[in-house]
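The complex is shown incomplete by one protein chain, all other protein chains being positioned as in the whole.
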């Protein structure tokens, strides 16, 4: 049995296939238990601190809900402006200080590597909730958990990732984690936003088959699941290029009609207009179920970190 | 017995006289139980989310205190600047997302109709904590509860509403709710800030007697209770008009001396200078008790929404 007791959660690569299976199993058990009662008492008396140096709703609230569903408490730094950060305190000192108050820290920070830096200065577990363009491992785990629940299995899947594959840390982490399970991948993006070489070479080394294309329909037709991401206007120097791209990566009813097959659709959210709200009622539209799965995955990680499973 | 189980709380008009009597009864019971112990366990394990798109202290804290006194937990979006709203997410998507984390949502939003819009996209109950110039139903209910407690009955009352009757959503909702109980009403305001026609015509249809006047003393002398509201400078194009009006709608010791009768004074707060602090010790000054009643009313609503009464 895999043990996460006392461990930090810093990077998608830290998990083996066996680890991920174990985490999914615990998440699934906790999800079932939560159907019987509103909260469990597994972490009664424990306190989690949220240190968010960047705007975020869903990740912070998801952790806070997970901790409360486990019977634990929460304290939060609040906005950076209202904290001692304004007095010039280093991240290391803030982390050392907050470690005196709580039992686990959840950190989001704009600097790549900051979560590791935080973990290095404190004896309590640190969970990386996004460090710049680096990692966001709990997102990758909730994505995997959702894929398994929606498609029934993680074996022999073909998955299309669509949108800004260059800057999206969620697709980077997901691609790496999926490589453990032998998926076939389609990377759908405009040429300027292709999956970085460090990811594709990693996949090649692991002998994971992937296709890079600009054609979302072709990829979707060959896939079990489409993972959409937001394309951000500010990434383009040529706005006409942005308008062209934006228009081509939109899932709406018409697209689904032309697709002529059932497909599962995920999105890390927030979306802007890459998935039309008319799609929300489509049975395969799983992005809000994906949000809920984030609570179960974070409950599983917290429970395992404290050695309660 | 009235059931609010699983219901949204969106509009003052959604409640019948019977509903209001039932809510007041539950509030009164919970208030008594809270005298014996600091908190009840009725909502243990439930989580409430506060989504406040506008500044507010008292309404948010009142709901948070109510939920905690019932044994439940809270998560909050925090300021709009530090949330995904900054990334252009629609209200509907934020509500759908937060619905995956919690059991009930309390929403304040500047757009009239936003609470209904939120309720339409989520299966969990939504409580309107103020939608623009629209509604603020829990305020109306706590006002009614306070009036009953302070005056002993909701029958045969004469009530004067004073100040900005045009823009004040609390007086609109209160007037409508009072119409269920057959009160007589005085509307005291400068001509430019009179009660809107949609309210007065509603009262006429319900055969509720009301008098519109600019004379606060005349109205107070004929009333059991004065409901004061703040007059906001920015509503006036003519500042000399503002100064005149402001001076005439002030309750202070001198006014009470001239009034020569005991009266109950309410105010939704915050006040600026329409009630002089020297009045705070006056036995009829009930506006801080009114604040406390807000906790009991919100406890009652939450308890009933979850079917625990």
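Observations, loosely collected:
A and B are the chain letters, set down in written order, and residue numbers restart from 1 in every chain.
Keep this in mind: a residue touches a chain if its C-beta (ideal position, glycine included) is under 8 Å from a C-beta of that chain, and two chains touch if they have at least 3 such contacts.
This structure is a prediction, so every number in the text was calculated from the model and none was measured.
Residue in contact with the omitted chain (choice from A:10, A:30 or A:49): A:49. Considering the full assembly, B:64 is the residue among B:8, B:31, B:64 or B:103 that touches the omitted chain. Here one chain is not drawn; of A:13, A:28 or A:79, the residue touching it is A:79.
Hidden from this view is one chain, which touches chain A at 44-47, 49, 73, 75, 77-79, 81-89, 92-94, 96-103. Think of the hidden chain as still there; on chain B it touches residues 37-39, 52, 55-58, 61-62, 64-65, 68-69, 74, 78-79, 269-272, 277, 280, 288-289, 291-292, 294-295.
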